[in-house]
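Below you will find the structure I want to go over with you.
Yeah, one chain of the complex is gone here, protein chain that is, but the others are all in their spots.
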Amino acid sequence: MEVSITVNGSTHSSDVEPRTLLVHHLRDNIGLTGTNIGCDSSSCGACTIHMNGESVKSCTVLAVQADGQELTTIEGLAAVAESDGTATGDQNWHPMQEAFQNCHALQCGYCTPGMVMASTSFLKENPNPTEEQIREGLEGNLCRCTGYHNIVKAVQSVAGGAS
Amino acid sequence: MIPAAFDYTVAESAEHAVQLLGEYGDEAKLLAGGHSLIPMMKYRLATPTQLVDVGRLSDLSYINQENGHVAIGAMTRHRDLETSAVLAEACPMLAHVASLVGGPAVRHRGTLGGTMAHADSASDLPAAVLALGGTIVAQGPNGRREIAATDFFTSYFESALAADEMIVEIKVPANTGGWNYQKFNRRAQDWAIVGVAVADGGNGVALVNMGSTPLRASETEAALASGASAADAAAMAANGTTPPEDLNADGAYRTHLAQVLTRRALEAAAG
Partner (left out) sequence: MTAVMGTKMLRKEDPALLVGENKFIDDIHAPGELWMGMIRSTMAHAKINSIDTSEAEAMPGVVAVYTGEQLAEMGLWLAPLPCAWPVTEDIVNPPHNPVAVGEAKHVGDIVAVVLCNDRYGAADAAEKVVVDYDPLPAVGSLEAAVANTAMAHSDLETNKAFHWPLVPDPEGTEKAFAEAAHTVKAKFIQQRMIPSPMEPRGCMAIPSPAGGDITFYSATQVPHILKVMIAATTGIPESKIRVIAPSVGGGFGGKLNVDPDAILSVTLANHLGVPVRWTETRTEAAGSSHQGRGQIQHMEVAADENGKISSVRVHIDADMGAYMMLITPGVPLLGSFLYTGVYDIPNLAFTCDGHFTNLTPTDAYRGAGRPEASYAIERIMDMLAAEVGITPEEIRARNYINGGEAFENHEAASTLVFDSGHYRPAHDRALEMVKIDELRAEQARRRDAGEAKQLGIGMCSYVEICGLAPSRALGGLNYGAGGWEHATVRMLPTGKIEVVSGSTPHGQGHETAWSMIIADKMGVDPNDVEVLHSDTAKSPLGLDTYGSRSLAVGGVAIAMAADKVIEKAKLIAAHQFEAAPEDVQFEAGAFSVAGTPSKSVHIQELGFAAFAAHDLPDGMEPNLQEQVSFDPPNFAFPFGTHACVVEIDTETGGVELIDYVAVDDCGHQVNPMIVEGQLHGGIVQGVAQALFEEAVYDEDGNINNPSFMDYLVPSAMEVPSMQLDYTVTPSTSNPLGVKGAGEAGTIGSAAAVMNAVCDALSPYGVKDMDMPATPKRIWEAIHSNANNSNGGAA
């Protein structure tokens, strides 16, 4: 069936099977492969994107449910920061992207898009979190490389910068 | 993993959804946030051939205080419960329990109505509604009816909802009496191995994952009503239950956890 989704500011209309998972629609149909798939059970958060500004796991949303919604994926995050005037650094990235690099909060980078999207959504809801709250905010996102230590530091550094 | 194929219809209203359920019969499932249903469909444990999307019924997303209770639209998301000023004032336990479901991304999609209809005995919110003495409002072909939470859950993933009924609202008494929720698990985002909800200073005590449905710890409630100490009442928490066995716990351990967590919840609620 026909769905029309705005992703990173561009509207994509396509005919999809109703069972198409949003993450597959983004990756295989729209070609935005930055969002990754790490599990089958909504446990790992690698597929986290923003729907209408909030984090969702795109493996557990049907493309048809996203019809008419505004999505942001990792590919579009820097542009969001640029448009709201928070972009930083030489790369003009979202501060969270810069913090992830500065704090060495990624290694293989597979969980990273989801982790960054979860972190930015979380900070919007809780701009001045404690370490414990950051860990709670990321409880639905698994990382196998970093032991989370530097991810928490990265989120803290952005939170600190924002307060 | 990928769901089996199905047809998809967006419901225009609750009435429309009910009408579609009537037309499609057993083949149909309502889709709200999808965070219980879609994973089951990906594993092909559920293979409905018709999905009726009620998630867009924004008129069913509300939290209103009225006449001594809080009326919550079925499509109200966990995140909205968590941050509701009305609930913070009138029924803080429900907001708190909502904040413990899954992780934030799950709470952005999951709905109270969906969770209740899924009727998972391991879920947090059904037990909270049960402890609070809530009521489920169901829309059917012949209009609405109210079902007490105590009558709602019937078996594993089974409820008193008829095949052509849909939850439209959940009502909980406005209640700021002593409350507490204890959730024991190994990993924060997971379901409770055992959970205990204490509402209204101990007048409502409900158990998570201690049987085929969310359960009231009725012996504990009765003991408290007749003046027993928290510790003595908690010792009865698992009486009459047949707790499930899984990788995390067997019946004996769950029984023990229910007792400990009930005591802690009662003490915290009293504190």
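All chains are identified by letter, namely A and B, in their written order; residue positions are counted from 1 within each chain.
To be clear about the criterion, a residue touches a chain if its C-beta (ideal position, glycine included) is under 8 Å from a C-beta of that chain, and two chains touch if they have at least 3 such contacts.
Keep in mind it's a predicted model, so treat the numbers as computed, not measured.
Here the missing chain is touched by one residue of B:T9, B:Q189 or B:N209, and it is B:Q189.
Mapped onto chain A, the footprint of the missing chain covers residues 17, 19-20, 24, 27-28, 32-41, 43-44, 46, 73-75, 77-78, 91, 93, 97, 100-102, 104, 106-113, 116, 131, 134-136, 138-152.
On the side of chain B, the interface with the absent chain consists of residues 1-2, 4-5, 43-44, 184, 186-190, 193, 247-250, 253, 256-257, 260-261, using the contact rule stated above.
What we mean here is this: only the chains that are shown with their structure count from here on.
Within the complex, the chain A residues that touch chain B are 1, 17-19, 21, 24, 40-43, 45, 48, 51, 54-57, 59-62, 64-65, 118, 121-122, 125, 136-141. Those residues of chain B that touch chain A in the shared complex are 1-8, 31, 34-35, 38-39, 41-43, 51, 53, 55, 79, 83, 102-106, 108-109, 187-189.
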